[in-house]
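Take this structure first; my questions come after.
Heads up, one of the protein chains got dropped from this complex, but the rest are sitting where they should.
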Amino acid sequence: MPDNIRSVGADWQPPSQQAAFRQIMNCFAYPGRLGQLATEAKHGLPLLLATLVDRSNRLADPHRLLDEDEHRRLGASPGSPEMSQFVVQPGAYPPDFQPMLGSLENPEQGATLIVVAERLGTGGSLHLCGPGIDGTATIAVQGVDPSWWQKREQWNASFPLGVDMIVVAGCQVLALPRTTRIDLKGVN
Amino acid sequence: MGYVAIKGGGRAIRGAEAALETLRTAEGDAGTPLSLSTIENQLRLLTSRIVSEGGLYHPRLAALAVKQMQGDTLEAAFALRAYRSTKPRLLEAPVQDSGEMRLIRRISSAFKDIPGGQMLGPTSDYALRLMRLDLANESPESFRDVARRFMDNVPETDLPDCFPKVVDALRAEGLLPAIDGPAGTPFDITRDPLVFPVARSAALATMARAETGSLLAIAYSNMRGYGDVHPTIAELRVGYLPVMLPHPVTGEPVEAGEVLMTECEVVAMYEGSDTDGPPVFTLGYGACFGHNEVKAIAMAILDRALQKGMRDGPRNPSEDPEFVLLHVDGVDSMGFASHYKMPHYVTFQSDMDRLRTTQAKVTQPRRQGENA
Partner (left out) sequence: MNPNYELPLDEADYSFGFLDEFAKREVRRTILKAISIPGYQTPYASREMPMGRGFGTGGLQLTLSLIGQDDTLKVIDQGSDDSVNAVNLRHFVELTCPGVNTTERTTEATLIQSRHRIPEVDLTESQVLILQVPYPDPLVVVEPSEAKRKVMHGEGDYSRLLTKLYEDIVQFDEITISHRYPTRINGHYVIDPSPIPRYDVPRLYRSKALILLGAGREKKIYAVPPYTVTEPLAFDDVPFRTEDFRDANGHRRACGRCGATDSFLDELIAEDGSKAWQCSDSDYCNQRLAELAQEVSA
């Protein structure tokens, strides 16, 4: 876990956010593929958040992965992980909260969970299938406690309710929308 | 077959723009371009409509929109709305107290004597709708004389001032329900889509931007019997509301400017209350930017009707929040009506395919029957 996640000036600029969004959107469209956040910062998390979150959202960061200054620039209202549209969590810790799952009428109110991992591409492999995936896909995620995948399966058990996940490691991102099924047999 | 041109869209658009601009200036040498100040002042009720339906209080830009759109209110309000999409929101104003309005007109049809008194102000309500031929060839001199004479004769005490609100008196007497707690955060229709059921504040905001004629038509249906609000106007007021914003440094509220607005409160027949308290009158509220009394009254009636519909389920179109709120926006409805002018070649081709296929199915068995 990098202990000082800091933004750079360009993370707050429209062109950086446009490019970042296209990477993130591509990750949601093709789950299992890695996106690259173009930033001079050491970590992609601030750019990721600056791209998606603003003062019209509630954001939970219970482990204070971002400092006060970064939060002030984002402008989101602080909230608990149970009541926020966006939740930032270190993947190393097992999830200890119940996120918003939305409702049958308004499933989009299910939370977006942003999980900070150590590395993407190497380590234990996840086998994925679902919309956006041509057959199956395999992706390696290091530094995410396996209980996340079990919890995620429970949260997403009754579609359309559920949570959508973004895993970020350094400047790489991976998206796991609620429709992506992870084969848990191989997870360790 | 001959070559079918599929080029030329760009040229056609430029030609259309030129033709439109030519009509705007068709008076030629005999014409004088309208100044924005002229439109804003001499056509002040038109400008009022545009600022209210455009959802942006900027009378000068509204005047520009009227000029550019050659007097089309729907198009002018639309241009103002589109302009708004490009502007970030810098600050959210706290809830403003309309009791602070500096009134140019206020009436009550419920009480003869109201605290502060009735003030007829600028209204054509009692004017005879006879053509004033003296305006046909009005000279600049006589135009200026009228203004000068009026200003000379106005005593200091007649300048706009604020007055207590009539409904406060009714509330003090226990005829209206007490206000339950401070106002919550109002629903922001410019930032959140309407997902039904919606809060009353969302309904009010939608109606405040609504197209005047659309709002009036639905309110009129309620007045005529498709509904039973039976309103009495407790108070109708027109005036300038000082807009108070927190000072960027001290945080103390300071007056940042003023907006002309119209506000209407109607009292409707009492309903059995949900609580155990005694029955009371019910209230409908309407307000909009600019001077537009019909709009404020229609909105107040519909607010009452919608509150009833939200509570007991709609029994008439005017009590149905989805019906009312999704059909009163001028930008939406005008845009959609206009879109039918666009080509629908592909879908019509598809329609013809279905019709021919079903026609064939209907005629084939008949032919077989003829042969037999």
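All chains are identified by letter, namely A and B, in their written order; residue positions are counted from 1 within each chain.
Simple rule for what comes next: contacts are C-beta pairs under 8 Å (C-beta built on N, C-alpha and C of every residue); 3 or more make two chains touch, one makes a residue touch a chain.
Since the model is a prediction, treat every value here as computed from it, not as a measurement.
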Of B:Pro94, B:Pro115 or B:Pro197, the residue touching the omitted chain is B:Pro197
Pick out the residues on chain A that sit against the missing chain. 14-15, 17-19, 21-22, 24-25, 28-30, 51-54, 56-57, 103-108, 112, 131-134, 159-160, 164, 175, 177-179
Given the full complex, what residues of chain B touch the hidden partner chain? 1-4, 6-10, 12-13, 36-37, 40, 59-61, 64, 78-79, 81-89, 189-197, 322, 331-332, 334-340, 342-347, 349-354, 357-358, 361-362
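Definition applied: only the chains that are shown with their structure count from here on.
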So how far apart, in whole Å, are chain A and chain B when each is placed at the average of its C-alpha atoms? 43
